[in-house]
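For this view, one protein chain was removed and the others were kept in their places.
This part shows chain A:
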């Protein structure tokens, strides 16, 4: 059976990350080469620069409460995005190592039936990410174009209130700054999307691994073609696989801990502020739609984290039952005792958490 390419489903995201300077090539972290130069340039100018100018503006308009609220909810999210970009760069080594581990033999599916079983989960992930793409695209579109729809282009109004060292209302500068802001927000949305995609992709891989493990364990005592009859070896293989998955999950957690924590923290605050904003703008205007799209994007982001965390928990709980489904009745007593050890450990489902503060599951989402 040829090797199953786990990375294939993440291809678009990897390309996006490359464009934004967040994915150095090869299996190593950043090296001193041209790509690093591009990363520094793009991240400083767009991902960091855009919120930076907005923050400076906030200092100037501190007295105007409504304007503060109008900008603060976006600025908060953008700071989160800077944090995400920083974390991705800092943890690039762990990230690359995880990708390498994924390609190892132990994590490969054993036959085509298993592939069918976990592909469903992978497709759902793809669907989710596409949905998130659409929401983000909608938000970016509405934000970038509402001055045009509102006809405030004539007043030289920019999509985001920001301070620039030059007068941004004069003709060539206005267009350049407008385009700069649009690219800035695209970069921001892209970073947010990619970070979420990376984290949930790892959860999805873990869930797929558990599905493979379940299937292996279910047919432990079945004599199928191309499999050995040495049950003890097969069981030991399963145990090793299980431990490898747990280690993989641990590493993935290290990478995603702060991202998830930051995400939840800011999302909660942003949701409250956005809803407050909704009450102050006129209904059905372009601004209203952009707020709705933003709200939807945040909700979908949190939902994605919770759903895939939940999937990991569910799939890991199924392993314990998979042992029961195998033909353990006819085995020897010694074999049964091995099974008991294995099952005892499998009964503790794998719960993904953020800094061990709360678990990612659908309960948290509700």
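Convention: contacts are C-beta pairs under 8 Å (C-beta built on N, C-alpha and C of every residue); 3 or more make two chains touch, one makes a residue touch a chain; residues count from 1.
By our rule, contacts and distances are computed from a predicted model.
You can't see one chain of this complex, but its UniProt record names it "Odorant receptor", from the set "Proteasome subunit beta", "Cytochrome c oxidase subunit 5C", "Odorant receptor" or "Histidine-containing phosphotransfer protein". Of the candidate positions A:27, A:44, A:167 or A:347, contact with the hidden chain is made by A:347. The residue from A:5, A:113, A:175 or A:325 that touches the chain not shown here is A:325.
Of A:17, A:182, A:297 or A:339, it is A:339 that touches the chain left out of the display. Panel shows chain A; residues 310, 314, 317, 320-321, 324-325, 328-330, 333, 336-337, 339-340, 343-344, 347, 362, 366 of it touch the chain omitted from the view.
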